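The complex appears here minus one protein chain, its other protein chains still in place.
And then subunit A:
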Amino acid sequence: MPLPRLPNMPGMPYWLTLPNFPNFPSPRTLLLDCCTILDHQVGGGVCGCCGALRPRYKRLVDNIFPEDPEDGLVKANMEKLTFYALSAPEKLDRIGAYLSERLSRDVTRHRYGYVCIAMEALDQLLMACHCQSINLFVESFLGMVRKLLEADKPNLQILGTNSFIKFANIEEDTASYHRSYDFFVSRFSEMCHSSYEDPDIRTKIRMAGIRGLQGVVRKTVNDELQANIWDPQHMDKIVPSLLFNLQDETVESQSPSPEAEKDKESPVELTERCFRELLGRAAYGNIKNAVKPVLMHLDNHSLWETKTFAVRCFKIIMYSIQSQHSHLVIQQLLGHLDANSKSSAKVRAGIVQVLSEAAVIEASGSVGPTVLEVFNTLLKQLRISVDYELTGAYDYGNIGTKIIKEHEERQLQESVIKTIGSFASTLPTYQRSEVMLFIMGKIPVPGIYPALGSANTGFEGSRMIQVMLLKSLLQVTVGFQTTNMLTALPSSFLDPLLSFTLMEDAEVRLLVLDILISLIDRHDNVLMFSSISIITDISVLKLKVDKCSRQDNLFMKKNAQRLFRHIYLVCNEENSTQRHFESLFSLLALLSIELATEEVVVDLIRLALALQDLAGEEALPVYNRCAIHALSAAYLNLICQLTTVPTFCQHVHEVIEARQKEIPYLLPEDVFVEKPRLPESLPKPEGDIVFLQSKIAETLGGSGYNTERLATPYIPQITDEDRLSKRKSIGDTISLQLEMDSRHSPEREQKTPTEQITFETLKQAIVDSVTMEEQERERRRLVVERFQTAPFEEIAAHCGARASLLQSKLNQIFEITIRPPPSPSGTLTAHGQSRSIPVYEMIFPDLCVY
């Protein structure tokens, strides 16, 4: 019998292009009704039938099964069945049900050959049938797949899975009711964990499970009527199952058969592909449910500690999800970090590491509205870690206290700081300076900002927090290049950074210097000055220099004096090391390269000469004095070459030569070595080994520099304007002296070393003790503590009381003014008496009490 053919019946390969079929307009319900009516019409006569009267569809189905299952599907009859199904789509559900019935029977009777044939037939029908009619058929199809998946024979499970995958790839364009994929998700997830003894079969089962899950996701992800695959009940199975296989190295380490290797995907590769696909499909609202199980999995399997897998997972996540959602992942990680505040340092470090790597992947700026939140959380973690480190243990709920491993906390802190840097590096300039301000605002600067350290860690806590936050700040400044320094570094940033409080501690002081360097160096010149030396010819450095812009100019107008003052005061600190002087040299050099106008150059030279004077005094230890001399010499050697004024250069050169002959320990090459050979004592140097202010003024005068200013010794001050107007910053001791200073006429300025009364003196006078470091620290600690814990009113009241006490004490002190301590400016004068008078009239701001 010739096979009747529908004129438009597509050949097998085209069946895959199902969506292109013309659509029947009739809705499903109508179809169902038709089908029901037909059933009744036909069914009436067939009921309770013997073989010959079997319905046509049953006969057609029966005929596709060969006598011997080895022969496989009877192709010709399969075509007939397909044709029948296409021409009478309303019969599809009957065909499906009957096939399914046969399959069930065959499974129970272990006639696996027939099972395979039935599945093949189903697959073909599925592919051939119109997408709308599929719906009628799917129930029995899924029932059959389920049947196979329930079997404990791996081959049947895999057969079922393969059919399911084919089905999953069919795009249906009608909504499908009454389908539940619960079982499939559960079973495929279970298969992903197969522990079948034979490793090859185990791998096959696991891979089938992975593909099956992929199929479920594909099938359901776009179908709103389906159980939401993104619900935790599904995600909590799917994601861990994928991760389990992603992480499974045992499969990888199997000796791969070389020829199969090329075209065959490994389970790990397959898993990664599926995981990526899943993530790529996640909409905004689903990200959370997809990422949460990842976090849980990493928790449960203790995978944060080792980091590599956790990092790998999140790299996959960050690269796979739609980029506009990436900040959600960051947020989730941050939340997880918070939730793990009481976990071991290793766990926290792992999460931080992941954050750090994820941050770099996240497209710049897409941290979005959560920028400060990100940094806030990280800073909080820093603080928590410092607390743990200092207290040595922490309360661990009802389980008791947990002992802290100090070195692990340290590592964590470094990791957090690095992560802060990673995040910052993704930010545009304006956001970066926002973050810098934010971090600055968290640094405990007594008098300006409240301390951040918790009450029970006290002074050391505050100091450690300062160090941590400054390190973080340093990270944020790495690569920071702004064309507008003025807006990027407002005084709310510079004031606390340059404050006296951050100068005392050697480590803190160094960090501040490094931050300044990093901010000022916008052309990566800093490397040229990383060591301090007399550079004979600076042209070999190949410095990158831009002309000083208008904004830079304004910035220096506003801030030059406070920067110079900072440098000067830092030099005056005793506990400095080579690193400090190297940083000072870098800072001076970079200021000269990045921000120098003619006026700035003049002031820098004055500063260098003032440093030479400072080193001449005997107040500082010999090492410091030699180092400052060396710094001054190295810097003058640099700046003279930058001015390119030959006579200036010559003078500097002569002095250096003289030093080389007579006193090499005043040059960097001799001071900044591992074991410098320094003299026991160092009398104030004189003669041709000192740089002469008058001489330099003279040499530069010829080139149009301001000779008058050049000849005036430098005195530390904040800004030119500040000397005329009211001082703004309170709690800053040096500024206090300047106010006193400003009451003098400018001409007398140099002769009036108001600076000789330092805050130290006042403090010492108050506590009636000469130098009690310990006491001072303790007091500071108490103050910090009080500020942390006391209500504002109490502090205010207390300050009032202290202020009046101070005022009366001061009056006493100044009446019996004793010999003042050495001045930080180093200017000497005989007019000691005259300058103390205005102090009587001064009303000290409340906060100066501290």
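Simple rule for what comes next: a contact is a pair of C-beta atoms (placed from the backbone, for glycine too) under 8 Å apart; a residue touches a chain by one contact, two chains touch by 3 or more; residues count from 1.
Basically, contacts and distances are computed from a predicted model.
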Expected UniProt protein name for the omitted chain (select from "Ras-related protein Rab-30", "Multifunctional methyltransferase subunit TRM112", "tRNA pseudouridine(55) synthase" or "Mediator of RNA polymerase II transcription subunit 27") would be "Ras-related protein Rab-30"
Of the listed residues A:77, A:100 or A:586, which contacts the missing chain in the full complex? A:100
Who touches the missing chain here, A:179, A:346, A:380 or A:695? A:179
Can you tell me which of A:190, A:277 or A:414 touches the chain that was removed from the display? A:190
Determine which one of A:240, A:685 or A:716 touches the chain that has been left out. A:240
Even though one chain is hidden, which residues of subunit A still touch it in the full complex? 32, 36, 39, 43, 93, 97, 100-101, 104, 108, 139-140, 143-144, 150, 152, 177-180, 182-183, 186-187, 189-190, 192-195, 232-233, 236-237, 240-241, 244, 293, 296-297, 299-302
